[in-house]
Structures are given as structure tokens and as C-alpha cells.
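Take this structure, written in C-alpha cells, and hold onto it; I'll ask about it next.
A single protein chain has been removed from this complex, and every other one stays in its place.
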Amino acid sequence: MIAKRIPSILPDLSFEEALEITKIHSIAGILKEDIPIIINRPFRSPHHTISATSLVGGGRIPKPGEISLAHYGVLFLDELPEFNQHTLEVMRGPLEDGIVTISRVNGSLTYPCNFMFVASMNPCPCGYYGSQDKECTCTMQAITKYMGKISGPLLDRIDIQIEVTPVKYEKLENSNKEETSEQIKERVNKAREIQRARYKEEKIYSNSSLTPKLIEKYCKLDSKSKNILEIAFNKLGLSARAYGRILKVARTIADLEGSKQITKSHIAEAIGYRNLDKKYWKN
Amino acid sequence: MLSTVKTMALHGLEGFLIDVQVDVSAGMPSWDIVGLPDTSVKEAKERIRTAIKNSGYELFSRKIVINLAPANIKKEGSIYDLPMAIGILKSIDVIYTKQTENILMIGELSLNGNLNHINGALPICIEAKKMGIKKIIMPKQNAKEASIISGIEILGAYDLSEVVHYLNNDIKIGSNHITWEECLKSGKKYPLDFSEVKGQENVKRAVEIAAAGGHNCLLIGSPRLGQNYDS
Partner (left out) sequence: MKIIKKEDKAYPQKLLEIKDSPNQLYVEGNIDLLNNKSIAIVGSRLATEYGKSCAKLFANELSKQGFTIISGLAVGIDATAHIYSMEEQGKTIAVLGSGFNKIFPEENYYLYKEILENNGCIISEYEPNTEKSKENFPKRNRIISGLSMGVLLVEARYGSGGAITAKLAIKQNKDLFCIPNRIDEKTGYNTNLLIKQGANLVTTPQDIIDFYEEQDIQENNLQIPKQYEEIYNLIGQLPITINEIAKTTNKQIPEVSEALFMLEIEGLIKSIPGNKYIRK
């Protein structure tokens, strides 16, 4: 699966980051004895029956939850709509803040949870909406209900939405050699360095953490791209909250290219990753 | 006689230095643990008594009072087994050196005197180092995860009697330190690679962007279908 491979292209861990991850894993008691310190970014994929407590942390003796165990790594929620809504809502705050505070009778504990949130879901309950091979048997109502399980505010915190379409077998056979994670990672590392250097004084590390104020400062657009964005909003019916997300993603695309200025094409690609916004959730 | 051993309580990632004060005196045989211990700490009594016995030391019926200071911090878990046992053995003069006071101890005892794996050894070491502690005795199973910390001596002990002998200067326990570079070398590469995913160029591009900017992302599609093809 693609999601499981995301850690393989994430930027390398620094010693301090590794130490912090290992600390949390040590408290949770899930360190394996043969690993003195964690050197790969964690990938956590809890099952959808998980409780709010195990997701964000807690218990009588407060233990770090999955979101803290995914610190500096990836938290992957497969089949997102299957998760308990309350469970997902509890995660919202920590997702934004990067820390989670658990209050107990004897005071409150704080664990870090600076993770990349990756989720997957079917386009509809039967899973065939938009598929070429099989007819979708869901009613429009059922699809709307299914999509409705994910609250707007949570969706709001997701920058990139992308559709995965199955590849046919015959195509798998004769396709040429695929890029390795190593090659992709190299580009990712470069883009991250650019971001680190740019945000030295802002106390953030990546484009995803840009606040509205910082977006204004670092994501300036020329008139051409502004124009494109405006047309896109009018014609594609994007929601206003997509605006900031698009700019952030466009910033990253520009960084991957090594471009200082966000151009029209960066914006165009970034909007491409919001398409589902209008396609599925608007009706 | 009164004796003191250092240990640590962990609240989240924050550590608090704890003094385990043990007094063993003649009187009606009893055993009290005070200083806000929770049930799991109180249970230690039976473990410690049996572990001391099975390690070959005799614990005559006496009045034992253990105080975990400061008394306003809640103590939970089984990591206080070792410091409490050492405190008692010191009080009854099985351990006769003074050096225990500068050593931090953590560890859970089993009935036969062996030390068991505990959770949170690494953050305890890091916090201890910050507080100027130079030496930590902990279960052997935990010594490896803590050995990444430099500037503090980590001693991994196998059982209670080994600790006693060490403290009485009968034996030496070796400590080893691992550097970050060594870890990187010895560590395994991430087992999955994108070269195993055929096609899906646009999805790969999207996750590349997500990884580069730390963006949250949502993959929509028939995942189970996709899994068959690209896993």
C-alpha cells in the first residue's frame, strides 16, 4: 500500500528527534530490546475500533496514545469513516497544536504529537463509486451519509486529497522501472531544507504549519496566479476554507522545484489536490 | 537504621527525583509504605520480601517503614521495587558501603530476585542526566535502550544479588555506550519501498508533496482494491 510506504520518503531523523520518539515509545513500553533507539520514523495504523483514550492517550496511569506514538512520523487511519466520530473529534485539537494534554486527578501530563496525518477511505460504502470495472450500488443518499461521517473541521485540516484508482494487471506487467524511495527522499530532503532555512525565525519546520498570518508573508502570489485562483474558485465551486490549504501546498510544490516564487503552474497543481472537495462533498 | 536510595518518578516525559527512605527497626513486625504510593507500589511488599529471601538474604520479622519523598508526588508502577529492596538491605547492613546515595536505581523484581524489564527507562536516564546524576542501575533488558545517552553511566544488572555485590564492591558491572552513528549503521532500512508500487504516479507525486511539506493527506479510492494491486 502506498500509505505504508510514506515513512520511507520522509526526511531523515535527527538525533534529537530520534531521542524524543524513543522516549515516548519507552514510556509506552513498546520498544523492542534489540533496538536501542528508533531510527525510522514511526508509522502507526490503529484499527478503526480504537477508543478515544488509546488514540490520544490516557488511562488511569496516563500512557501516550497513538497520536504521540506517531510523533515525527505518520498516523495512518485506514477506512476513516469507520472510526467513531467522537474519537476523531478528540484528535482535532492535538492535530493542530502538535501536543496533547491529558488531565488527571493529580495534575495534567503533556505529550508531544507532531505527526503527519494520513487517512484513507472508500469513495462510497460499496467502494465502487467512480470505478470503471464495476457498477456502484450505493444511492446518492448513502454516499452523502458516508462522506458526512467526516466532519468539516477535520477535513479542513487535510491539505491534500487524492483519488487512488486501481491499476489494471496488464499495465503492471509492462510498466517500466519505478522510482525508488531513495530517489524520492532526496527531493523531499532538499525541499525540507529550503523550508527549514526559510522558517528559521518562525519556530515552525514545514509549510504545513503555516498560520494564516505567515501564509500572507511567505506565500505571495503574482497577479497571474491570483487570477487563476480566482477563476478556479468561481468555476470549480471550491470552498473558502480550501484557500489557505491550496497556498500551503503550492508553496511546497514550489519548494520541490526550488522555485522562490509561487507560479501559476504550482497553484494549478495544488488545486488539483482539492478536486474531491467539490466533487464529493459539495452535493 | 535509616537508609536512603535515589530513584525517579515519571509524569509524562517529566522526571522527579525521589528519595526512598527506609527505616528498619525492632518492634511489632509490620511493613508500611508512605508517600503517596498507589496500589501497584504497595503490592511491591510481597515481591520484595520474597525476592530478598530467594536471593539468599534473611529478612527477620521487623518493623519496616518506607517513605517515598517528596510525599506530594504520586508514585505508580513497579520501578520502585529495586530501590526499596536495596534500601532495606542497606538498613539491615547487608550492604555496607556508602556509595548508594549517588546512584539512581530503577527496576522491577520478580520473586526469584531477577530484575524485569520496565517502561520509560530512556526518559528517566535523560531526566537523570539533566539533574546531575552520574550512575544509574537498571534491569539489563533496559540497559541497551538507555546506552545511547552519553555522559552518564548506565549499569544493567541481571538480578538483585548482582546489584548487592556490585554495591559492596565485590564485582564490577560493565557499561557500554552506543553512538548515534553506530545505531544508524546497525539499524535496518525501512522495509517497504516505493519502487514496489507499480503505476499510481499521481498518487506518488501527491505523497511526495505531502512528505516534503508535512501535509496531512487523504487517499480516496477503493483501498482494498488498491491494496491487491500495489502492495
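Points to keep in mind about this one:
Read from first to last, the chains carry the letters A and B; within each, the first residue is number 1.
One rule holds in what follows: a contact is a pair of C-beta atoms (placed from the backbone, for glycine too) under 8 Å apart; a residue touches a chain by one contact, two chains touch by 3 or more.
Computed from a predicted model, the values in this text were never measured in an experiment.
Among A:70, A:88, A:242 or A:271, only A:271 touches the chain that is left out of the view. Contact with the undisplayed chain is limited, among A:51, A:84, A:110 or A:131, to A:131. Only one residue from A:56, A:232, A:247 or A:262 touches the chain missing from this view: A:232. For the chain left out of this panel, the touching residue among A:54, A:165 or A:195 is A:165. Mapped onto subunit B, contacts with the missing chain fall at residues 199-202, 205, 221. Looking at subunit A, the residues touching the absent chain are 123, 129-132, 162-165, 167, 228, 231-232, 235-236, 253, 264-265, 268-269, 271-272, 275, 279-280.
The rule is simple: only the chains that are shown with their structure count from here on.
Distance between chain centres (mean CA atoms), subunit A to subunit B: 34 Å. Residue ranges on subunit A touching subunit B, taken from their complex, read 1-11, 15, 18-19, 22-24, 26-29, 31, 33-37, 39-40, 61-62, 78-80, 95, 102, 106-107, 109-112, 116-123, 127-128, 131, 155, 157-167, 169, 171-172, 175, 177-181, 184, 187-188, 191-192, 195, 205-209, 248-249, 251-253, 255-256, 273, 276, 280.
Listing the residues of subunit B that touch subunit A in their complex gives 10-14, 74, 76-77, 117, 119-123, 126, 141, 144-148, 178, 180, 183-184, 187-188, 190, 192-200, 202-204, 206-231.
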